[in-house]
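Every protein chain except one is present and positioned as in the full complex.
What follows is chain A.
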Amino acid sequence: MKIVVCVKQVPDTKGGVKFKPDGTLDRAAMLTIMNPDDKAGLEAALRIKDETGAEVTVVTMGLPKAEEVLREAMAMGADKGILVTDRVLGGADTWATSTTIAGALRNIDYDLIITGRQAIDGDTAQVGPQIAEHLDLPLISYAQDIKVEGDSVIVQRQYDDRYHVLKAKMPCVITALSELNEPRYMTPGGIFDAYDAEITTWGRKDLKDVDDSNLGLAGSPTQIAKASDKVRKGKGVMMTAETAEEGVEYIMDKLLTKHVI
């Protein structure tokens, strides 16, 4: 069995989000990590590998520096790493990104493709489903549990208040939630091996069946006008109501004043 896991190197938002004066993310000023949903997807793949001996290949698209997440994935136990990097691919939105990754995936054999649900920098949750569309594969998104049974996968798809159990024949695409599992640590020897291993690097010329008009900044229908950090909420007001009626009246009054109701 062959599993491909798509991962993304993202800014670590734990240390705060930093912006350039033009309002775009200052990626150079922030530490980077493997996107948490992707890491859970990788862990799910590695657990399948532990059970079945599946081969796990990690794929990422990004700057040359993004090979760090491939090394990290290999230090956790992935077998191979593929970095898709090229100047002409830069500035890609979700459409151009999924087109690029699909173009790379057409070169390799797979039974299962796992991506994270969404990346913590863009929060779009679009790339995984788009890859499935490009490759004409069934998709199960928001996976909170993944099991392999014969030539099928059985996945719990998360909803707000319930989950659906879905079965799909492989090959297919699954998007994973960070709640799926607790990703394993790397091992010291795994790190040394990962740095000794070859990373396959592909550029534009290695992508299969893609059109230049769908790649890079020029091929991106979405343009980011401005990014901003979360708006910090004010401190809030404390009031002590003598009776429930008084409390309700106070809240209703506030909601009416603010035109909420």
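A few notes on this one:
As a convention for this text, contacts are C-beta pairs under 8 Å (C-beta built on N, C-alpha and C of every residue); 3 or more make two chains touch, one makes a residue touch a chain; residues count from 1.
Keep this in mind: contacts and distances are computed from a predicted model.
The complex includes a chain that is not drawn, and of the options "DsrH family protein", "Iron ABC transporter permease", "CidA/LrgA family protein" or "Acyl-CoA dehydrogenase" the UniProt name matching it is "Acyl-CoA dehydrogenase". Residue in contact with the omitted chain (choice from A:Ala168, A:Met186 or A:Ile199): A:Met186. Among A:Ile3, A:Ala75, A:Ile101 or A:Leu177, the one in contact with the hidden chain is A:Ala75. Looking at chain A, the residues touching the absent chain are 68, 71-72, 75, 185-195.
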